[in-house]
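To start, the structure itself, in structure tokens.
The complex appears here minus one protein chain, its other protein chains still in place.
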Amino acid sequence: MVDVAKLKEIARETVSRDDVKYLIGWRQGTFGFRAAPHFVNKPEDVDQLIFSPLCSHNLATYLTGVEKLPVPRGQEADSRKVALMVKGCDSRAVVLQLVEQGYGRDSVVVIGCPCQGVVDQKKVEAKYPDMGENITAEWGEKTIIFNLPSGKTEVPREEVLAGKCLTCRYPNPLLADAGAWEEVAVWGSDDYADVQDLEAGNPQERRAFWEDKFASCIRCYACRNVCPMCYCEDCILDRLNPQWITRAVNPTENTAFHLSRAFHLAGRCIECGECERVCPVDIPLMKLNRKLTKEVRENYDYEPGLDPEAKPLQASYRPNDKEDFIL
Amino acid sequence: MSAEYQPNIVAFLCNWCSYAGADLAGTSRTNYPSNLNVIRVMCSGRVNPLFVVNALQQGADGVLVSGCHPGDCHYMEGNFYARRRFGMMKELLEYVGVEPGRFNMSWVSASEGAKWKDVVGEVVDKAKEAGPFKQFRRDKINW
Partner (left out) sequence: MDILKLSKDKFADFLATLSEQKLYAPQKVGESLRFAPVTENSKVELDMANTTVPPKSIFFPQTETLYSYEMGNTEMQTPREVDEGIVLGARPCDARALVIVDNLFAWDVDDPYYQDQRAKNTVVGLACNKPCVNCFCLSVGGDPASTEGLDVLMTELEDAYVLEPLTEKGQKLCQSVAAVTEQAAAEDQDGAKALHQQAREMITRKIETEGIPEKLPTLWDNSLWQETADSCLGCGVCTFLCPTCHCFDIQDEVEGIEGRRCRMWDSCMFKEYTLHTSGHNPRPTRRERTRNRINHKYSYFVQKFDVIACVGCGRCINSCPVNIDIVEILRQAKEAL
């Protein structure tokens, strides 16, 4: 459990440090069950910080997503640290970014927040539609408590938690410099039932399933941009020469886009579920990512983002890797 | 001419083993199906998974990636990386509904002209069984 008051205290101390540029946390959103990323530049902004079941955003994406302007002559680049609040899954993103040398360990201050699961906006909005007012939430014992206008309402967590949280095996941050917490118990286990459902079908069924989903893609690239592991400065999707995937939005290119996006995350997806959360047309992207996660776990006994010393999956090999598929 | 369906297969062969193996099959006058369009690459580890997707988009009915046997790579470990990469890629392609026979990988050394013939035979048979690939072929959609 996290003591939010104490967390704020830590945040205030961190932001006051001279070597910290800003802190990234969460604040209550502008309507309904939404929360929003909160950039704390001054100690007084700390008051708005929250940590609740609404904090689904994986803030690690902001560590690599900064657009840097050229430093004017005579000035020095700002090399101060960035402080970041992380849940269990977010911490795996930080670990993997460190493994892949996205930045150095001393350029980030990680504040750990053990997480008992975040709500799925779509589930909760279907359950309580038309909530214009801002609604806060908190964790109960195996429940989520919403402060609705009609009063406190306690909901079993299975009903509103995001899919990734129901199978979460790493609710506690794996990497933290500070934090006001006791570890929460791991409640989930993962049998990849969603992936197995689809695997059980024949190729035609799987094809029909994905063709329908990919057809709805509008190629807004929210899934790419929100992904903490998608941080190439020069993405193949933006390149014109060679243009692997054209900008035309049709089933062919959409399929190629989704295959390449998923494959770029093979052995790198830390299962924060952000891609699926942000998709405006609700493509079940985690079902695609988790297929690869499952293969990676089963065949290569590898899970990304657990060990800062481990080599990335695709940059390493074992002589006895699986090769039953080779003719 | 027989009206039998002839699949179009793109084969990425590594320069040091598989390409030489295919060459050996040729110089030994081995008879094997002519459905393959060979692209020589320096190493199977050089093959980007996007090549496979792109080949399928642009008209291939099947793709073959072939390299040296594990341990024999000219660059020591290129084929080990390729093995991991394409082991996952094959699973991913099958997961979105591409038939299992469409993507194949093989190890053929420079001395294995006879094995090359068998591999090609198997790849072509599998592609014939799967039929023409239409799933995400890049054709004139709404042109």
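Each chain gets a letter, A and B, in the order it is written, and its residues are counted from 1.
Note that contacts are C-beta pairs under 8 Å (C-beta built on N, C-alpha and C of every residue); 3 or more make two chains touch, one makes a residue touch a chain.
Since the structure is predicted, the reported quantities are computational estimates derived from the model, not experimental observations.
Of the candidate positions A:Gln48, A:Asn147, A:Thr246 or A:Asn299, contact with the hidden chain is made by A:Thr246. The missing chain, though absent from the display, is touched by one residue of A:Thr30, A:Gln75, A:Ser150 or A:Asn320; that residue is A:Thr30.
Of A:Arg157, A:Lys213 or A:Arg290, it is A:Lys213 that touches the chain left out of the display. In the full complex, chain A touches the omitted chain through residues 29-32, 34-39, 57, 61-62, 65, 67, 69, 130-132, 212-222, 224-226, 238, 246-250, 274, 277-278, 280-284.
As a convention for this text, only the chains that are shown with their structure count from here on.
Each chain gets one centre point, the mean of its Cα atoms, and the points for chain A and chain B are 36 Å apart. Within the complex formed with chain B, the chain A residues making contact are 198-199, 203-211, 236, 244, 248, 250-253, 255-256, 258-260, 262-263, 266-267, 288, 291-292, 295-296, 299-300, 313-315, 317, 319, 321-323, 325-327. If you check the complex, the residues on chain B that touch chain A are 49-50, 53-54, 57, 70-71, 77, 80-81, 83-100, 104-107, 119, 122-123, 135-139, 141-142.
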